[in-house]
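The complex appears here without one of its protein chains, the remainder shown in place.
Order of writing sets the chain letters: A and B. Residues in each chain are counted from 1.
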Amino acid sequence: MPWKWRLLLISMFVAPVILLAGEAEAQKPTEDNSCVQCHQGLGDPRVTPPAEKFAQDIHMAKGILCHDCHGGDPTNFDPQQAMSRAKGFIGKPTHQTIPTLCGKCHSDAVYMKRFDPTLRVDQVQEYYTSVHGKLLKKGDQKVATCISCHDVHRIRAIKDQQAWTYPVKVVDTCGRCHGDPKYMAGYNIPTDIVAKYKQSVHYEALTKKGDLSAPTCNICHGNHGAAPPGVESVANVCGTCHSVPAELFAKSPHQKAFASMGLFPCVVCHSNHDVMKTNDGMVGTTEKAVCVNCHDPKSVGFKQAATMRNSLDGLRESITRATAVLDQAEHAGMEISQARFELRGAADALLKARVTIHLVDPAAIQKLTDEGDKIATATRAKGVKALEDLAFRHRGLWVSVGIILLVIVGLVLKIREMDRQRERERTGDPPE
Amino acid sequence: MVPPRLVHTLTTWLDERVNLEEIRQFVRHKVVPVHKHTVWYYFGGMTLFLFALQVCTGILLLLYYRPSAEEAYESVQFIVTEVQFGWLIRSIHSWSANLMIATLMIHLFSVYFTRAYRKPRELTWVTGMFLFGIALFFGFSGYLLPWNTLAYFATKVGTDVAGQVPLVGHLITRILRGGADVTGATLSRFYGIHVAVLPLLMTGILGLHLFLVQKQGMSVPIEVEHSGRPPKTMPFFPNFLLRDLVGWLSALAVLAALAAYFPWELGTKADPFAPAPAGIRPEWYFMYMFQTLKYLPAKIGPIDGEFIGVMAFNLGGLFLLLVPFLDRRTARGEKSPLFFWLGVGIVTYIVLLSVLGYVAPGGK
Partner (left out) sequence: MDTPANSRRGFVNLLLGSGFGAMMVSVLYPVVRYLLPPESGEPTIANVTLPWKPSEIRSNTGRIFKFGTQPGILVKTPAGELRAFSAVCTHLNCTVQYRDEKQDIWCACHNGVYDLNGKNVSGPPPRPLEPYKAFVKGDQIVVSKGA
């Protein structure tokens, strides 16, 4: 056999061996690991799942294995030795000791730097400031600890879409307890919040629109230091994103009024968990309006609410009318993109007016709606002109069609004349 | 109008230099047979008129159109909004394209069913089939030029399907697209094909087709031919031509009305990175092929379903191209029920699949 073929044959056998050896190398951690090997082999639902789940855990990927948390000796396959107290084996940690156990590494700045220097190391400290942490210290066995939110034995990185702490999944993670009335019996906090949040515009943004910046439980409540925001902090929490309404509110008469009555800003009108899409109906004196929850019909506030609602309604209708005309023109094939662009200005004015409601200043709102109205009226005029152009085209068409019909009539008459003439020529009759 | 004296002076001047007598004789003696199927004779001329209209409106359009991915859409928008009567020229061009292919198909099938393709008109039929292919290619290439979403994706799908041809399919797709994907390069190519290559081809083959028709005269149905009596006729000039004109002017009126009441839409500018919108469809004259491909299963045995579909269409086209040579019975002057029913089958198939393409709920 020529040497080229011999070389090929040999490499066909050697290559797989090298590849497999490489694989074996990667599997080494758990192959010689007595914890994983025994627990996996037992097939007992009480002790096997951790070993099976662990393959997907981020700690395993970093080389941190069972004994790093639970102690013991993974090199020894004798259960007495592997799980000996003398070798540091702690078994299943108690509920109370979990934060300390995780904190052994996660609060150690020097240790964590080895893996990612930007990672925070104050989570356990923060945790003990939270309601969960405080209750845990008092001996509560049901309250959340690290593993309640981060899972255990299959902990994933936060960026992993399957992690319990991935933004989209946070509400279900918190909801495992906070949405379960039976579990939460005795704690005296509402358990309808999960259902409420899932109706909200924030949840819709998160799940349907894929907007990962939308707030979920931990954004407003904190994650490790989870606690409900107090009266003074709610506006700051909401105001992190909704900065303009928050600033305007702070300048409005409502700021002082709410503070003196111990009312939560933002929440009073917009709710906290079931924050719904706003609409103009929330302003004013009609049944669904929020203003009438406080202001009685004789008050100044009542009248101002009605005025503001009128301003908004007026501009909204103006925009609707303009849009209708533009739509009509566009549908008929006229080009009105410039007018549409300009109408955006009116929509922007409406947006500004709506946000300015938080200032509760009817004059300021009227100024904005007047600006918007001017734009909407001008745009509508452009749409009307486009429709007039269209009517001109239609008129022009009928004139042209009329002319063509005239010619066709003439042709038909001519044809008849020609045919008659031919008949006469054929039959030899004298010409007419 | 034009004074007869002037016409006389001009024709005499030409006559002294280029003998016009032959033309005059031909014109005087050209006749059109009159029988119950005479009405079908109008469709060839109608197609020609609509093609001439396409050339005129097309030339007007290319004075403002810009064939690059960055400018095409906006230039069409410019024509339709800023240029005086641009909307009219553009809509007539788009509608007339469809009307032309419709009259072409009527012309094709009326010739088929009257079996006018038999000797001595086999070449006329063959050139006609090539003209049909050119017309379809005109439609396909022109459709991309406004560079809107529908056109972009229709071209993507269409050039993909072209790639199914065995052996050379991949090459064909690359040549058509000017690259691996549909891009500005594709647009440039399609533009060149639409305004230069195809008009050149069309002129040549159409010239041959028309020459043959003039030389051989109009075919008459076999029953009339075999009746023994010479068929009734009418002079082409002016009797038949005047009737032709009535048809052409009616078509013009219809097109103007369509332009005013159902203007051709601009669509949205093509975005190669956006996902294909739901419900992309080709123009109606490709719909039956598109719908067929949707119905074929992904694989039939070891072969791709799409491949089988494309091959079937190619074979269908080939069959039609060669029908004068395949239809032995007609060649012998006999009735040819097989080919009649094959024709009926083809028409039914086209109509059925086209209708399904529009009414059937979403594809696979």
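Here is the rule we go by: contacts are C-beta pairs under 8 Å (C-beta built on N, C-alpha and C of every residue); 3 or more make two chains touch, one makes a residue touch a chain.
Note that this is a predicted model, so its numbers are computed, not measured.
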item: Hidden-chain contact residue, picked from the options A:T75, A:T94 or A:S243; value: A:S243
item: Of A:E126, A:D313 or A:D348, the residue in touch with the unshown chain; value: A:D348
item: Listed residues B:W40, B:F78 or B:F237, member touching the removed chain; value: B:F78
item: Contacting the left-out chain in the complete assembly, out of A:T75, A:N279 or A:S337; value: A:S337
item: Interface with the undisplayed chain - residues on chain A; value: 211-214, 240-244, 337-338, 340-341, 344, 348, 351, 355, 399-400, 403-404, 406-407, 409-411, 413-414, 417, 432
item: Positions on chain B contacted by the hidden chain, ascending; value: 1, 60, 63, 66, 70-71, 74-75, 77-78, 82-86, 88-89, 249
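As a working rule, only the chains that are shown with their structure count from here on.
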item: Separation of chain A from chain B, taking each centre as the mean of its C-alpha atoms, in whole Å; value: 52
item: In the complex with chain A, residue positions of chain B that touch it; value: 77, 80-81, 87-88, 91, 234-235, 238-239, 242-243, 245-246, 249-250, 252-253, 256-257, 259-266
item: Contact set on chain A toward chain B in their complex; value: 332-333, 335, 337, 393-394, 396-397, 400-401, 404-405, 407-408, 411-412, 414-415, 418-419, 422
